[in-house]
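Below is a structure I'd like to ask you about.
A protein chain is absent from this complex, but the other protein chains hold their places.
Chain lettering (A and B) follows the sequence in which the chains are written, and residue indices restart at 1 in each chain.
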Amino acid sequence: MSQPILSVENVTMRFGGVTAIDHLSFAVQKGEIYGLIGPNGAGKTTIFNNITGNYIPTEGRIVFDGKEITGTKPNKVVDLGIARTFQNIRLFKSMSVLENVLIGYHNRMHYTYFEAIFRLPRYWGYEKRIKARAMELLEEFGIADLADTEATALSYGNQRKVEIARAVATDPKLLLLDEPAAGMNPSETEDLSIIIHKIKKDFDLTILLIEHDMKFVNNMCDRLTVLDYGENIFVGTPADAIVDEKVITAYLGEFKHA
Amino acid sequence: MQKLITNILLLILSVYLIYWAHSHLDNYTLSILNNIGIFAILALSYNLINGVTGQFSLEPNGFVAIGAYTAALFLIPSETKMDMFALVDPAPVVMQMHAGFLPALLIAGVTASVIALLLSFPVFRVRGDYLAIVTLGFGFIIRIFAMNKPAYTNGAMGLNDIPGNANFLWIGLIAVITFVTMLHIISSRFGRAMKAVRDDEDAAIAMGVNTFWIKTVAFMTSAFFEGVGGGLLASFLTTISPDQFTFLLTFQLLIIIVLGGLGSMSGTLLATILVMGGMEWLRFLDDDMEIFGYHTGAHPGMRMVVFAILLVIMMLFARKGLFGDKEISDTVRKRIGRRQQTAGGDA
Partner (left out) sequence: MDFTTFLQQMINGFSLGSMYALIAIGYTMVYGVLRLINFAHGDIMMVGAFLVYLAHAAGLSFPAAVLVGVLGAILVGVLTDKVAYKPLREAPKISLLITAIGISFFLENLFNVLFGGVPRAFPAPDYLTQVIHIGKLYLPTTALVIPVVTLLILAGVLWVLYRTKYGMAIRALAFDIPTVKLMGINADGIISLVFALGSALAAVGGIFYAISYPSIDPLMGIIVGLKAFAAAVLGGIGSVTGAVLGGFILGFTEILVVAAFPDLGGYKDAFAFFFLILVLLFRPTGIMGEDLERGRF
């Protein structure tokens, strides 16, 4: 196997006396959709926050694209090529859909503060070009007609699309999706999985996703890691996961539900 | 394109109106306009950090004081300085400060914004609303220094005989420049990032925005225009003393930006006129009133009680002020758009 795009090596995260993640390791290969599943409180979001630099791991290291990124500032991590969405959708509520996506392009617009104030040519150039690109991106998600609508006025499914589009706008190599299908109805979920496959291909992305909905995971992921109380209890394909005894014990009930 | 032409025409019109007012109106009216103009400059820039960026700050009185003292020291001629400093001789550096009107204003603005940069490091690198308390404290510190460094500030006596170059032509033009600058910032990637910080700082960081710098840039910009406004104020009043730059000044500006709408620049302009007018109109509250033959006695400060209550009521019941965070033109456009839509629907 080639060098993984992301490898989490022996990461431990403690909050005071509580161990949220316990010596967790896994590696994501370029171009795959990798799932991270586990019951509530298993430390899934915590490991996301470790990767994005929101929390600095107590122990262990995180390597992205051959470079160690443990403890890198969150905005720098984005510049390196990792983008994320949030579990509870967090759009900029005073802004339109287009503006939300334009924030994703913030670091791709290379005009200075003075060029903005004095409206010099570079300001106009970048604004025009990037706005066109943002519209294309919205087209890709099928929500271009909603560009001028206030983002929070959209349906839940469309808000999720805006959030993913905004993350894709930062031009990532690796996209972290935190429970993207949470709170969606079956047709919205279906719609979303099609879009995720499409952007993965069109933007040459690797995707790491946290999920609760087993059916969604089975459809989406090439491989997955199952977490229980911060520990890695299974690595492999979704098909193997559902017959693994340890996984079934940890998940009892949740599988039946799915 | 059509919008651009409208904007240019509006700009020409406002410059013409300023020129006309400057050459036709009497001194009393002009002094009111000058006051409004200076407060507009201060309120517009204050709204950038508070309204657009959402970082609660109480800095204006401190930065206006810095701007006023800096500009005054650069504008007052040497001989006047020698005569004026009664307590101690002016510091040598004070005697070397000389500049024309416009350079003095620029220096005032830059000085204020450098201090804003220094304050940014302690307050913006940590989470929490420390900006408010640090800037509130800063206003007092500046006063303490003004009182304790008479070689630079002439202590409690303040500075007088400041050349009165600031007429309505200057003040009006700088107010227009401030307004246009703020609009240009808001509709650029920087303004969008500022609004993103206000709406959800974690999400802004997740978009790669360096929120520390965005907040710092907004704060420095506010400080710059407050420094320039302070310089204009010094030249307009021709005398300044530490007592003019108390928290009252900041409070008036806070009322203005809350009324106009946090984040709305045109709302701020309108609110400046309303609040300044209201201050004049409510002057009677401070005087002796006769109610049913009973004399209330003079109560200096009664207006401030009323304004404080107004501020709290606005926060509780009308948090968005007049225009929320939108510009007046947006609101109007939406109305017209809706009307056209309904008209179209009828046909």
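The criterion applied here is as follows: contacts are C-beta pairs under 8 Å (C-beta built on N, C-alpha and C of every residue); 3 or more make two chains touch, one makes a residue touch a chain.
Owing to the predicted nature of the structure, the values given are computational and were not obtained by experimental measurement.
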| item | value |
| --- | --- |
| Absent-chain contact - pick from B:Val123, B:Ala175, B:Val209 or B:Val228 | B:Val123 |
| Chain not shown, touching residues in chain B | 50, 54, 56, 58, 121-123, 125-130, 132-134, 136-138, 140-141, 144-145, 147-148, 202, 247, 251, 254, 258, 262, 299-302, 304-305, 307-309, 311-312, 315-316, 319 |
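Everything that follows uses one rule, which is that only the chains that are shown with their structure count from here on.
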| item | value |
| --- | --- |
| Chain A and chain B, separation of their C-alpha mean positions in angstrom | 42 |
| In the complex with chain A, residue positions of chain B that touch it | 181, 184-185, 188-193, 195-196, 198-200, 202-211, 217, 263, 325 |
| Residue ranges of chain A in contact with chain B within the complex | 52, 54, 74-75, 78-79, 83-84, 86, 90-95, 99, 102-107, 109, 111, 113, 116-119, 123, 126-127, 166-167, 169-170 |
